[in-house]
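What you see is the complex with one protein chain gone and the rest in place.
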Amino acid sequence: MVKIKGIELIKDGKRLDGRKPFETREVEMKVGIIPNANGSAMVRFGKTTAIAAVYGPRLLLPKHLQEMDKAIIQCRYNMAPFSTDERIKPGTSRREMEISKVVRLALEPVLFLENYPKTTIDVYIEIIQADGSTRVTSVNAASLALADAGIPMKDLVVALSGGKINGQLILDLNGIEDNNSEADVPMAFMPNKKHITLLQMDGELKHEEISKLINEMFKAGEIIYKKQIEALKNRYSE
Amino acid sequence: MKEKETGVREIAYPGQVLGDKKEFLPGVGTFEEDGKIISKFLGILTKSGNYISVVPLAGVYVPKPGEHVIGIITAVEKVGWVVDINSPWESFLSLSEAVDEFIDVKRVMLNRYYDEGDVIYAQIASAKRGDVQLSMRGPSCKKLKDGVLVKITPSKVPRLIGKEGSMINLIKEKTGTMIRVGQNGVVWISGEKVDKAIVAIKKIDEKSHIYGLTDEITKLLSD
Partner (left out) sequence: MRANYILKLLEKDERLDGRKLDQFRPIVIEKGIIERAEGSARVKIGKTDIIAGVKMEIETPFPDTPNEGTLKTNIEFAPIAHPDFIPGPPSEDATEIARVVDRGIRESNSIDLEKLCLIEGEKVWGVFIDLHVINHDGNLIDASSLASVAALMNTKIPKYEDNKIIRTEFIGKLPVLHTPINVVVSKILDKYIVDADKEEEEVVDAWLSVATREDGYVCAMQKGGSKALSLNDIDYMIDLSSKKSKELRKLL
């Protein structure tokens, strides 16, 4: 998507899609959607849809990559060719590689890996449709897929994005906001202790704006946390 | 009399605070932090005595010494066999744990005892750092012939067996089959109504989280 000069993204306190500044889009979560995987989940924020699948723990090959006293986690974030306006050519971009890494690091702190020496836990994420905030949508999907796979965890991982448009701090940026924002801040955290496991930022923000945004993300994160719990319980409803 | 419970059992999720260390003791599937007992898994919450535990609803098989498993021989090697035990780790059955008589490995081909594709009921002799050794020395260990294998979630094996074998005996009786269950979630079935037994076993795997499962299975097998 292209940057649009002088675009008015917020008017009378309402964003282009009608949301208030600290309102998230409609969120949908479903656990256990891929029968072949050990664990899987779909998470949708508005028109951004991520599917995550977990395979493992399984034996890691080649051998020299194995850790003798714990599992390692490998992560791959990939965008489907039809997920954006312009078709994406298959193959991994630098952006996808970086996101794969920060998503992995966002998840690693919650996992108990010591029961599974020499193995890998593979987390695969496919973006089926992209409309901003894809990496945080991915983290939510991966958190659910890991729980669904029966991997022991200290906590779930909740993620969302914050940012600034037309001088106003906002939450959960969609595509057009993402492309024209003054700042965007994706964040993931462990809800029990509010420990942050992913934090990136680009744009321009004052220190106090960052603090304010993180606090708003903690607040809205509670809703996303509840959605995750609900989705996990729904997996075993009847 | 306590009313019979119906519906779904209580499900715990990772990170859920289940109780205070002052009142309860942490059971399997939990950990302690700051005096709280917290769930490690998405699983079924159980309280027995002062213990709070969470039985995971999914997960791979992690071998423990002494447990019985069903495995498939995947390779015949010079001094033993490589066995797939439905776990992240391959296991090894060494000649000395499999055959009592003396064998001159230079002359005898080991596949006359166990060959690729053979199914065995074996015991975990040791499991350290992903190095799993099997044994066929236990009285119930043997080669399983002419059956069908079905896999279930390893953590649901106790549910399939039932209290003192009640569930598995029910299936055996109603379907006229012989069944062996490995702790690794591999189930071997042989006999008359294998298809029906498979349906029942799969149902238990899918519905382990509901109350009144025994009644449902009884109904299913009576149809």
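Brief remarks on what is shown
In this document, chain identifiers A and B correspond to the written order of the chains, with residue numbering beginning at 1 in each.
Assume a contact is a pair of C-beta atoms (placed from the backbone, for glycine too) under 8 Å apart; a residue touches a chain by one contact, two chains touch by 3 or more.
No experiment lies behind these values; they were computed from the predicted model shown.
When the whole complex is considered, the residue among A:Lys20, A:Arg87, A:Lys101 or A:Lys206 that touches the unshown chain is A:Arg87.
Within the full complex, the residue among A:Arg58, A:Arg104, A:Lys118 or A:Lys164 touching the omitted chain is A:Arg58. Only one of the listed residues, A:Asp131, A:Asp155 or A:Glu177, touches the absent chain: A:Asp131. Although one chain is not shown, part of subunit A still touches it, namely residues 33-37, 40, 47, 51-53, 55, 58, 76, 78, 80-87, 90-92, 122, 124-126, 128-131.
The chain not displayed touches subunit B at residues 72, 117, 119, 147-149, 194-195.
Heads up, the rule we're going with is that only the chains that are shown with their structure count from here on.
Averaged C-alpha coordinates give centres for subunit A and subunit B that are 34 Å from one another. For subunit B in complex with subunit A, the residues that touch the partner chain are 8, 11, 13-15, 17, 29, 31, 33, 38, 40-43, 56-60, 62, 88-90, 129-130, 153, 155, 209-210. Residues 38-39, 56-59, 68-69, 110, 112, 115-119, 147-156, 190-192, 228-229, 232-233, 235-238 of subunit A touch subunit B in their complex.
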